[in-house]
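Below is one structure. I have some questions about it.
One protein chain omitted, others in place.
Letters are used for the chains, namely A and B, taken in the order the chains are written, and counting of residues starts over at 1 for each.
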Amino acid sequence: MHNTGDVKVPIGPQHPALKEPESFLLTLRGEKITAASVKIGYNHRGIEKACEGRTYIQDLYLIERICGICSHSHSTAFAQAVEEIAGIEIPARAKYIRTIVAELERVHSHLLWLGVAGHEIGFDTLLMYTWRDREVVMDILAQLTGNRVNYGMNTIGGVRRDIKAEQIPQVLKGVDTLEERTKYYIKIAGEEPTLINRLSKVGMLSYEDAIRMGAVGPTARASGVQRDVRKDDPYAAYADIDFKVITHNTCDVYGRTIVRVLELMESFQIIRQLLAKLPEGPISVRAPRKIPVGEAVSRYEAPRGEDLHYVRANGTDKPDRVKVRAPTLANVQAVALMLEDRYLADMPIVVAAIDPCFSCTDRLVSINYVDHNSKNTFEWEKIHRDSIEWYKKRGIDFAKLNKTF
Amino acid sequence: MSPEEAIKNDLERKFDFLNGNITIKRARRIFVDVPFERFHDVLDYMIKKMRCAMLSGITGLDEVENFAAIYHMSPEGKIMVNLKVKISREKPHIKSIMQYFPIAEMYERELEDLLGIHVDGLPEGRRYPLPDGWPKGEHPLRKDWKGAGLEMKLEGADA
Partner (left out) sequence: MLMPIFNILIFPGLLFLFFFSLAAEFFDRKLGARLQNRVGPPWFQPLADFIKLLGKEDIIPEEADNRVFKLMPVFALTSVSCAFFYIPLWGKNALYSFNGDVVVVLYLLTVPILTYFLGGWYSRSVFSMIGAVRSLTQLFAYEVPLFMTILAAALLADTWSLSKMAAFYSAHPGYWVFNILGFVIAQITLLGKLEKVPFDIPEAETEIVAGSFTEYSGRLLALFRLSINIEMVVGISLLAAVFMPWWLDAGPIAGFIIYVLKVAALISLVSLLRSLFARLRLDQMINLCWRVFAPLAFLQVIINLILKGALFK
């Protein structure tokens, strides 16, 4: 029996606290974490490489599928980069529509986060309430774009769907409902004692550390760092819009919660402004199929922080290089720092507080079987056959198993 | 003078070899071609004198005749300065910048894994982002990489 000394606890790659595969190795002394290390990369799907073999329009949809939550972030960032290289100025109405969808996406992402945070500290009621309310914004998104996630709204040169005049009152009504609910959550965050106790002074990241570790998004802003691409490097319609960058100076998980709920309030008023100012005109311009030689860096404030896309064109209809730096990769390295000297019980919420999205982070390869005759694509049948063979080699025969039942 | 031009002038005054190698692509976007040998001098100057406190990422490139790495940095988050360094294809390596930006660790591991550019001074650690059993010498982002024979190598690693 080894009841003395340190215990190493593997959290992940599969663990109830984690919604995606990543792995933390925690060294525990009693309930205290003495060391923590992070291993990511389980979600590597080869998207950057795959982009090089597809046309720009195909890439746009591929990139939208990097992540289910911030899909619009990635596709907008990519489209912006390509438009910059091609020298396309998109119509003002398209910019506004992109921004409206972006803010609605932020609302749905932050509400999702609030629920997950509640769940991580065993406050399931909060999860159930926020996810119920999130349906309102999902419905708005479905109405405007046709989809609940992966909106498919962007195209190179603008957007694909217009917002109709009769949709605007419905959106505003939904936003009003959400605002009222958010006020209620702000009240809870300020009053509920167990919630405050579980979040305060947990996962501390000082102002200096936030700068040094290059934290982005709400994680940085909760440490008092004024860092928001929407303000620093305005894109789409943000230059025309009046809004505040929400910061907080408690540097802990509680601060990150407050920043997110207050950002929700900001998003609501941004959406109202955008809808009020929505300019008339076309929603897209024609983009060439072949993009001239050039390179561009596009930045975008995703719900989780700065999303960076680098695109390099070589004059053909396929990009030479696409690079995606999702916000989680910038924040995940601060997590090990935040975990040190904390309790095991704080681990789920500290990890959740950066709102990690490892699908975004990991993007690339892990193709197990490359069949070069068929241009790196696999038939469903082949994968199926391969998996049966793989198990057979290890002594498991599904054909036989099926017979016994 | 716009702040972009101020940065350009400042860099050109300090490093004469940068003359003509700095382009302002558009507002808040500066691209700088830095020679491999002087890269750390420029980086050092930018961090210490120009307060480039933020590294937004490192992009690795395969330009067929050589590799390249682009360091996306910004002073106070507003103007993005992209330092591009060419790396020879024969013996691809570059010095780590972890002493300035601890966050660079993951970006540099990506350079090692995906392009096979050896990063000098990168501490031992688990690889990222390729899986643990990934065969040596396979760097997917190289243009000449087609994944030929990967199936066999992977299965060997698996067993």
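Following the convention adopted for this analysis, a residue touches a chain if its C-beta (ideal position, glycine included) is under 8 Å from a C-beta of that chain, and two chains touch if they have at least 3 such contacts.
Quick caveat, the model's predicted, so the values are computed rather than measured.
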item: Partners of the unshown chain among those that are drawn; value: A
item: Hidden-chain contact residue, picked from the options A:48, A:64 or A:120; value: A:120
item: Residue in contact with the excluded chain [from A:40, A:149 or A:195]; value: A:195
item: Touching the absent chain when the full complex is considered, from A:243, A:343 or A:390; value: A:343
item: Residue in contact with the excluded chain [from A:129, A:235 or A:254]; value: A:129
item: Those residues of chain A which, in the complete complex, touch the missing chain; value: 1, 7-10, 15-17, 28, 31, 118-126, 128-129, 132, 192, 194-195, 197-198, 343-348
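By definition in this document, only the chains that are shown with their structure count from here on.
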item: Rounded Å distance, chain A centre to chain B centre (Cα mean); value: 24
item: Footprint of chain A on chain B - complex, ascending; value: 25-26, 28-29, 31, 53-57, 59-62, 70, 72, 76-78, 80, 82, 101-103, 105-107, 114, 126-131, 140-141, 146-148, 150-151, 154
item: Chain B-touching residues of chain A, taken from the complex the two chains share; value: 37, 39-42, 44, 46, 48-49, 84, 211-214, 227, 229, 232-233, 295-297, 299, 306, 308, 310, 312, 321, 323, 325, 329-330, 332-333, 362-372, 376
